[in-house]
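Apart from one protein chain that is not included, each protein chain of the complex appears where it belongs.
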Amino acid sequence: MKLSREEVNDIALESRLLLTEKELDGAVKYINNFLDILDSFKELDLTNVEPFSFAEALECPLREDKVNAFTNTQGIFNESEHVDGSYFKVPRIMED
Amino acid sequence: MSELTFTPVIGIEIHIRLKTDTKIFCACSTDTDAPANTNICPVCMGLPGSLPRLNHNVVEKGMLAGMALHCTVQPRSLFFRKSYFYPDLPKGHQISQCDLPVVADGYIEVHDAEGKLKKIRVNHLHLEEDAAAMHHSASDGRLEGASTSYVDYNRAGMPLGEIVSEPDISSSAEAVEYAMNLQRRVRYAGASDADLDKGMMRFDANVSLKCSDGRWGRKVEVKNMNSFRALERAIEFEIKRQKKILQSGGEVLQETRHWNDAKGVTTASRVKEFYRKFIVEPDLPPLIVNQEWIDRVTAMMPEMPDVRANRYVHDMGLTQEAADILTDDKNTADYFEACVKAGANPVRAANWVRTEVLRVLNEMQKKISEFSIKPEVLAEIVRRVDDRKLSTTQAKEVFDYMCANDSGLDDAVKKLGITEGGVAGNALVEIIANVIKANPDVLAEIQSGKDTKGKKFKFLQGLVMKESKGQAKPQEVVEALTAALKQ
Partner (left out) sequence: MELYELDLYEASKGIKDKKFSPKELFESCKKRIDSCEDKIHAFITRTDGTAPVTENPNGIFAGVPTVLKDNLCTNGIRTTAASKILGNWKPPYDATAWKYLREAGAVLMGKVNMDEFAMGNTCGNSAFGPTHNPNDISRVPGGSSGGSAAAVSAGYVPFSLGSDTGGSIRQPASYCGVYGMKPTYGMVSRYGLISYGSSLDQIGPFARTIRDLQLVMSVLAQYDPMDSSCFREKNPDFTHNEDASIKGKRIALVKEFQNFTLDAPIAEAMKKTQKVLENNGAVITEVSLPVVSKYAVACYYALAMSEAHTNLERYDGVRYGYTVNDAAGIKEMFERVRSYGFGSEVKSRIIAGTCLTEPSRCDEYYVAATKVRTLIAQEFIRAFGECDFILQPVTPSLPHKIGEEDEDAMKGYETDLYTLPVNLAGLPGLSFFTGYDDATKLPVGLQLIGPRWSDSEILNAGMILERHLGSPKIANGGVK
């Protein structure tokens, strides 16, 4: 096992996930299985291989700097339960 | 045992807001005066399904800023996702160029402790999006004790350039000079307004100490400085704090600390440092900048302040001090050069701009771009003094009158009763009054009728002519003096 229960649980917390015992069991098995499979990469010589990009040498298209205001901002506000006046309200950030 | 000495090793990260009309990845306005949460859309709110679209002008302003810091444009750069959970970050990650920036390898010059020029290397400038603004207070204005924070997403997605220096800085003074110089240069380039009051320029500093006994303190990252003064104080505080630890044989921890401006201290961030994991932003292909674009932006680059100041000293005969003052702000320098171009003597134009113009602007709390006296008009005033059409005193009176009344040059001259080529009207009357006042015995002689040959009158006339620096017409002096003596 590459990752212990505690390590997996730490990663879960880092992802803001609280796991049930059963979920943690599943995740531990899932990730360790997965890391074993990924070990197969070591069989390949990747030293001179570039990270993937599409063969057509795709370039980032650039947008003209022109304001085009989104008209349905009300549609955005409607979806949040945390709207207070013109702000979005969240619990105060508490440092732990 | 010899005394231990410590050398500060400081690197600075500066965020500047790039000057564009729209945000970096969406077409929302960058207007900082807009009411909260009005400049928002699916992209900058991180709504599911939305995708980023890179703003052409952000790249261009990034290139300009980089060039202003002697950086080289990189033909290929990339965006990454930098993850952390915080309500100011709508997607839970920030799109940033991090390791593969659009410009790299530059420098800024500062003066070291001995006053010698020293290069602070700029590692790179990378493009990234700003986070939303958080207000940790109630929306009704209540401050402390609020149990909630308020988020304004207008700032989310504002375009930033993060400028990362090498750890070449050795003191808080160098740090401040570096930052001020950087501010001046990116403003010159038109890349950023870098207005500290509007949060358009923010500082983080990495501070560590090298001890003469060979020990190296760990790097401490100090965040949350929003003014030059805060930058200076935070670095000084941190140097002192670390020195104390090292002197007592302790160990400086590698950590992130926050500058508390009100208390004047740095405090350890209690939040565990975020995992810095980056994956390539799959929604944005590589940013390619071709030579043609680089050439175009290079051509857009204005002369930088140091080069300009040099030219003023060597070609125009200004002092270094005057040249530095004039080039501090690009618009001031442009104004000065327009005066010279309109025919004003450079040295005298420089004196006028740095004393009178800057004084008046300061009094009126105005920018030079809003100044009512155009450079061509100031040049005309300077010329008239040179041609002895106006005395220096008159010219300043005229200048003040024009500033106060928003009037034209000829209008002001007329209103002040100055006739072409001389002291006249009220000014003359005033001189005469002063002369008489200073010579009561002469006055008494004339009034008692003793001055039959008019010698005493001639004496007063001579004094008046002298006082007016020869700018009064003799006939007018005779008339005005005669009238004054009759009173």
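By letter and in written order, the chains are A and B; residue numbering begins at 1 in each of them.
The criterion applied here is as follows: a contact is a pair of C-beta atoms (placed from the backbone, for glycine too) under 8 Å apart; a residue touches a chain by one contact, two chains touch by 3 or more.
Source: prediction; values computed, not measured.
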| item | value |
| --- | --- |
| Hidden-chain contact residue, picked from the options B:Asp105, B:Asp195, B:Asp283 or B:Glu303 | B:Asp283 |
| From B:Pro8, B:Gly66, B:Pro87 or B:Gly157, residue that would touch the chain that is not displayed | B:Pro87 |
| For chain A, residues in touch with the removed chain | 3, 8, 11-19, 23, 26-27, 29-31, 33-35, 37-38, 40-41, 44, 46, 49-52, 54-56, 58, 60-61, 63, 70, 72-76, 78-82, 88, 90-94, 96 |
| Interface with the undisplayed chain - residues on chain B | 42, 45-54, 81, 83, 85-87, 90-93, 149, 151, 275-280, 282-285 |
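Assume only the chains that are shown with their structure count from here on.
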| item | value |
| --- | --- |
| CA centroid of chain A to CA centroid of chain B, Å | 41 |
| Sites on chain A touched by chain B in the complex | 14, 16, 51, 53-54, 58-70, 73, 76-77, 84-93, 95-96 |
| Partner chain A, residues of chain B touching it in the complex | 20-22, 26-29, 35-42, 45, 47, 53-59, 85-87, 134-136, 139, 146-153, 269-271, 275, 280, 284-288 |
